[in-house]
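Yeah, one chain of the complex is gone here, protein chain that is, but the others are all in their spots.
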Amino acid sequence: METIAKQGARVQLQLNGRVREGFAEPRTQLCDFLRHELGATGVHVGCEHGVCGACTVQVDGKSVRSCLMLAVQAQDSRVDTVESLAEGELMSDLQLAFRRNHALQCGFCTAGILMSCAEFLGREPDPTESQVRDMLSGHLCRCTGYTGIVRAVLEVANERKSKNGEK
Amino acid sequence: MKPASFDYVRPTRKAEVLELLSEYGQDARIIAGGQSLMAVLNMRMTQPKLLIDINRVEELHFIEERKNCLAVGAGVPQVELLSWPRISETVPLLALAMPWIGHFQTRNRGTVCGSVAHADPSAELPLCLKTLGGEVVLESRSGSRTVTAEAFFQGILTTDRRPDELLTEVRFPLCKPGTEYRFNEVAMRHGDFAIVSLAAVIGAGTIRLGIGGVADRPVTRDFEPGQDLSAALNETAWSLDAQDDVQATAAYRRQLVRDLGRRLIEEGH
């Protein structure tokens, strides 16, 4: 049984493939820990009550709200943020499709949306538009009206399908 | 919007959790998925001294198909139950209702038992549990008791759980042959709190309608085939003490209970 008193402790986790450590009080939100302690400022905080989806990250491969999780709960977990999506300096197919389809304007919600889309496409290689919209319902975007986002996700699914077909 | 401070403990055994609950009672809060609790903590609308994280208690992490029920442990996230391979055969109502719970990102972390323990009158899982006539298991250091959903849900966010008890599992009765299950919901947006949610269990000679989002807890009514359904639904609608709020009027909620209830029972949607 592990106890962390309110004064806080070091928390270690694997962030985007690297083992990282920082200080957190029990009450420290995971999003704050990732941003301010570990420097993953790609994680955006939009509501702190789990509705807007901007702070979505993957914890052990699952998309979750990092405002609805405590840093101490992520001890020893694998946490992936939007910073993990590109391969080095090359953007992923998903990121490129977002750019091609004008799927972002201010980009604030985008960081979370990309993480949900990445998990979703891994699970649903051939989604319908209504499945994509359903998946996106956990995110608020104020700029785009969602059209470009939906198209980008469908386009990536198609690209991956035809690529896999070639193999 | 940051929580007030608290101590945090992460037990690995159920006995440790019960020990802590017996010591701290009201001053402790269980966190499992945290999808309701964290928002409330962030807003400082609850300020526990101790937060007990049960996510690493392996013995609470189970989905078991038993003789009469599907038992789901307190460590099971909603996504696991929804994607459990036999969910449609064993408890089809859950397969229908669970996609309405929040969004996949919150189902990834929110737990089945957590939602039941929170007892939001608009939530889908309490409605399913109540409509199916399920049970919850409450354990404390001094023992364990099984409580029917009927007795468990006592009002808005209010249950029969005592401060020293942990809701360790919920039990959904298994699907009965020849019985049909239906679910529908009206909310402002996809994934929002239900304005009215309805679950129906239609068997040979029995019709049960469960209603969420209207009264201070999920409510069920049994109808008989051949009964004057309009009159019965009207009585049901008026009996729930519907309230006006910012999103919907009481009259609207009653109307949905009547019209949507009839449509769900007679037309299946």
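All chains are identified by letter, namely A and B, in their written order; residue positions are counted from 1 within each chain.
Note that a residue touches a chain if its C-beta (ideal position, glycine included) is under 8 Å from a C-beta of that chain, and two chains touch if they have at least 3 such contacts.
In this section, contacts and distances are computed from a predicted model.
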**Q.** Hidden subunit of the complex - UniProt protein name among "Xanthine dehydrogenase, molybdenum binding subunit apoprotein", "Tol-Pal system protein TolB", "CheW protein" or "Alpha-amylase"
**A.** "Xanthine dehydrogenase, molybdenum binding subunit apoprotein"
**Q.** Neighbouring shown chains of the undisplayed chain, as defined at the top
**A.** A, B
**Q.** Selected residue (touches chain absent from view) among B:32, B:119 or B:138
**A.** B:119
Q) Touching the left-out chain: which of A:11, A:30 or A:104? A) A:104
Q) Since one chain has been left out of the picture, which residues of chain B touch it in the full complex? A) 1-5, 29, 36-37, 39-40, 43-47, 118-119, 121-122, 155-159, 186, 188-193, 195, 216, 230-231, 234-235, 238-239, 243-252, 254-256, 258-260, 263
Q: Against the chain that's been left off, what residues of chain A make contact? List them.
A: 25, 27-28, 35, 40-49, 51-52, 54, 81-83, 85-86, 91, 95, 98-102, 104-111, 114, 130, 132-134, 136-151
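Everything that follows uses one rule, which is that only the chains that are shown with their structure count from here on.
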Q | Residues of chain A defined as touching chain B within the complex | A | 1-6, 25-27, 29, 32, 48-50, 53, 56, 59, 62-65, 67-70, 72-73, 75, 116, 120, 134-135, 137-138
Q.
For the complex, give me every residue of chain B touching chain A.
A. 1-13, 16, 31, 34-35, 38-39, 41-43, 51, 53, 55, 79, 99, 102-106, 108-109, 189-191
